[in-house]
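Let me give you the structure first, and then I'll get to my questions.
Here the complex is missing one protein chain, while the rest keep their positions.
For chain A:
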Amino acid sequence: MRQTCNSDGGVGSTENVKARGITIFSIFVDTPTAAPNPETKLLADFKKDTHLSKVYLAGREYLNEEGQTSVSPLIGKIMQQICTDPTLCPEYPSSVGLPEFTRRATELVLGRDCHAIVENRVLGVQTVGCTGAVRLGAELLKHWYNVRGVWCGPVYLSSPCDDSLAGIFEAAGIQDVRRYRYWDTEQRGVCVQKMMEDLEMAPEQSVIVLSASAHCPTGSDLSQKHWRLLTQLMVRCRFFPFFLLPAQGLCHGDFEQDAWPVRLCASLGMELLCAQSFSHSFGLYGERVGHLLCVLKQSSTLLAVQSQAEKQVRALWSRPSVGGARVVATVLSNPAHHVEWQEGVKSMVERGILVRERLREKLRLLGCPGSWDHLIQQGGLYCCTGLNVQQVEFLEKRRHIYLHPNGCLNVSAINSRNLDYVAESIHLALTSVF
């Protein structure tokens, strides 16, 4: 077969495929293999592991006591209803998504009586999951933060943070991504002072990415007192807050409390972005139900900003998929469903708290060195154990327990069947590896 030749030759690597005496280069010959996604590799290693007691604690999904993801019977019932509803139209939704969904998602974060909503200066855009929301927010900032020229940052991310975040901003063309200190390994908590120090040094108009609650991956959050200090700093330095709220309700079992920092900033008249996800709180991961909230200072800018958001969306994914958003909108619009759903989320949180308490107790009984109070002080899906890289490796290689390299784990993946083994293993790691 004749083939097009890459006349650039291929710097470094040459792939010679001789067919009928013709040297053929693929046009992709210079495409290098991308570094594997660390999460993918970890999961692949786990799957290959044949050890009977193996435990995977590095997943992104909430698991029930049986170790499964699940949706509540309410969600199942609503999906059935939607499936058989003859009035629902298979048409293209608008680029900003289903209006009922964006309305409810906005109210959930800000509260129905929020001034910004009443004054019509809030934009809500349905997105493809939280990633889609962050990407869209990044694109909006890139294009419009500084109308006079292309804005390239800086954006500040917490250290540590979700490992895909930096890449999302870079993909949007924002190369200047920096870190602020957040998790202190010794204190096993948030190092507020260091965080403030780092932010004081940031240039004016920096964008600061903040976790509203249930910080990923540490589970450690700021107190309300510290949020007040932080917002004062942000106003003074003219920073722009970009909140992450992937699991509202799953931190404290209280939707208002989990969104409190966002409401605080809105009440202070600040402009902000907030990326939301309904994956965890509805168990609808595959459906990619996300939302980008944009609170503006003036209602006069709303239509223009919305038109630009639509423009960005049209070239990314055109319009979002509606299935999951319909379910969420149906629940949030119906008071009885809403209550039932909230109760379901509360019981997920209660189970998480129970796991944390039992783990801490078990570690105490084993005489495990160090303080383990941080386990119960943290909230949400994730927990940062404070184990170092060597100890994490020990857990993986010798005990077949898989954590993130940074020592963080998914609390919901621990259950009554594996708790003892996990606790014993952590104890072993701490007492035999330093």
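Operating definition for what follows: a contact is a pair of C-beta atoms (placed from the backbone, for glycine too) under 8 Å apart; a residue touches a chain by one contact, two chains touch by 3 or more; residues count from 1.
Everything below uses one rule, namely that contacts and distances are computed from a predicted model.
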Assign the chain not included in the display its UniProt protein name, restricting the answer to "Gap junction protein", "Mitochondrial-processing peptidase subunit beta", "L-cysteine desulfhydrase" or "Aspartate aminotransferase". "Aspartate aminotransferase"
Sole touch to the unshown chain from A:S158, A:T231, A:Q248 or A:Q312: residue A:Q312
Looking at A:E271, A:E340, A:E361 or A:E424, which residue reaches the missing chain? A:E271
Chain A residues touching the chain left out here are 1-8, 15, 17, 24, 26-34, 36-37, 40, 60-61, 68-71, 79-80, 83-84, 89-93, 128-132, 135, 144-147, 164, 167-168, 170-171, 173, 205, 240, 271, 279, 283-288, 296-298, 301, 303-305, 307-308, 310-312, 314-324
